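Let me begin by handing over the structure; questions about it come next.
Shown here is a partial selection of chains from the complex, left in place.
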């Protein structure tokens, strides 16, 4: 089939470099590298913050997607475009933006300071930075799905007396599961790989804010091969999440 | 390569330089083209370790200027004889007005101060470790940044009460930050080596540029940006 | 007043629907009309899925829609049940869950909603498919589940769009009977869209005929069918209907009787109607003595040529009956108005349907 040529090319483009990385790793050194406290701390922090950011993106971005898809308000097109901004903003600049807003001298940061909350250099800052860059993925993915699916079934639910909330839970969400699944995966993946905004806004301290990508970058400064090995750790985590979590959401479809 | 507009450059010399050399080398490039109107100087500024890795992977460029000897050593087989062309040393930077009243290295260890330094893996971080050890100061930073510019950024943004950066960085920050020199900095002077790359397409020009950097003009420009002379 | 009152005007480019009608509680309004006449549109407006340009809709005195006063109650608060033309079962729920959806939405507890669903599934004769997802049902099976779902929701106003389409020859009469029982039991108005005049005759008290968005006929089913003003209605109608009360093997009306086949079990004395096609009626000068059981003496009222047959209208007591015969037969028998003749119809051609108590005597 004519499709196979570009499909295989695309796959090669994605898979070959990653496989190439594998060949660079010295298996003898692997255990020591991966089981170092620095690596384990970073891994743990990455997984936790990644999950929390994904959850936060869902809780905040889900409703936003719904509003964007369903509301007939004017000016929504502009709002939608704004949601995409974190996607194009270089992450470092995104981090700066967060810092300017929520840092000690930022308008919101000063406000928070008065109630004793300081975000920079905390794990919360990591979550915030990840959410900032990753949430648009969820919003865009869900909104697209919400637009194409569901409308007619939601009408049917209303004729059966179901209010918006019940309709949403029992009709909209189940019909949305495949899109939700893939959007969540994208969001989690982006949060997991987030680097620039995190280091700018949250800094990099082992155990508190140094996630795996930060640790990898850090290691790369002195030992590229060790950094590559640590990247593979990230890859394995991502694969696990995807292979374990995704099929449930995506393949249990209609 | 602003020189490109004046005459048709026939030759290009590609310089791989550490990110901390951005301003000074940009200026050196302009000066060099003034002397050689037919030459265009192309700069690629990145972290020294990334550049070293790229050279190892066969990158064809003419000159490599590293921010430390460690990364130059990684590519020792692939470059000509490295020469030191500048030195640099640490200084404390504080936000304008020095709100936390920091006057010495020991002040950084005082409780309640937010201090940002470089991670030990990068050159400025290893220098930081050295001075801390030498002076017996126990630093508890809020963050160990991956490069010196990030440290400076945090101080400039007011997110840190103080940070340890190179003198050149403090100078580049101008009025946005204030430098507080400290004597222990002498314990860790960082040297910048430069070398021509073995596979250089423009061997002749590479050598010329290297000499130019190490020559009087180079010294003058580098000095203006805060670098010390080796 | 109680019941449904509607007066609406809905516009699309090239199409305007205008209708005004009332349906009392317990009454069924049948809506007939050619494809594209606006029947489904009418139901959508009643359900609140389409907002008309101008209009009022009100149920049991509560206003659902009033464009003048800016009232527009959303669909799910109307308590309206709509069986749309396309089944549209929720693809992610099983047949049972689909049917239980309405009760659940009404706040019924899970176990109870399940029971209700089981009951309705067995009523539409698909109990065995309770656990199936809609994607694995045949067309007719899906239609039955959709009917069960609409009925199980027990709405204040039931809207049915061709509920018996896609059903097989056994299921269609069975479902019609089920609907008849359900609709006569409940004290709520129903609007029923259909292409089958039998549905209208059996299930509906009132008839509304739409042509191109306009109401061209409206009134009690029997009256409209007996005196069709529009050619479409006449083509649809084509049925004789004699109201009376159920008797041993048919109905009795006044001092006469008509025998026929019972469509549903009937108690004697229950109100019922004998339904038969004009084409089934033979005209005799004398009372014949063959197999046909029913011979009704009538006075001829009119003779109308209709294509290749002649519709002969006769009056028997207060009831108008029609017979379709060939022009040759008219000539042979030399039929003229005011003749006294016999309308003869075989009992096998007569269906005895129970009629909605409400207006069978009207």
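Per-chain residue numbering starts at 1, and chain names A, B and C are given in the order in which the chains are listed.
Everything that follows uses one rule, which is that contacts are C-beta pairs under 8 Å (C-beta built on N, C-alpha and C of every residue); 3 or more make two chains touch, one makes a residue touch a chain.
Please read these numbers as outputs of a predicted model, since none were measured by experiment.
This structure file describes a complex whose protein chains are present as A x2, B x1, C x2, with one copy per kind shown here.
One rule holds in what follows: only the chains that are shown with their structure count from here on.
Centroid distances from chain C, each centroid being the mean of CA atoms, peak for B. Centre-to-centre separation of chain A and chain B, using mean CA positions: 34 Å.
Between the Cα centres of chain A and chain C there is a gap of 57 Å. Centroids of chain B and chain C (each the mean of its C-alpha atoms) stand 89 Å apart. Taken residue by residue, chain B touches two or more other chains at no position, since every residue touches fewer.
Across the assembly, chain C contributes no residue in contact with two or more other chains. Residue ranges on chain B touching chain A, taken from their complex, read 47, 49-50, 53, 70, 114, 116, 119, 121-122, 141-146, 150, 153-154, 157-159.
Across the complex, chain C is touched by residues 152-153, 155-164, 166-167, 170-171, 174-175, 254 of chain A. If you check the complex, the residues on chain A that touch chain B are 96, 99-100, 103-105, 120-121, 199-200, 202-206, 209-210, 214, 217-224.
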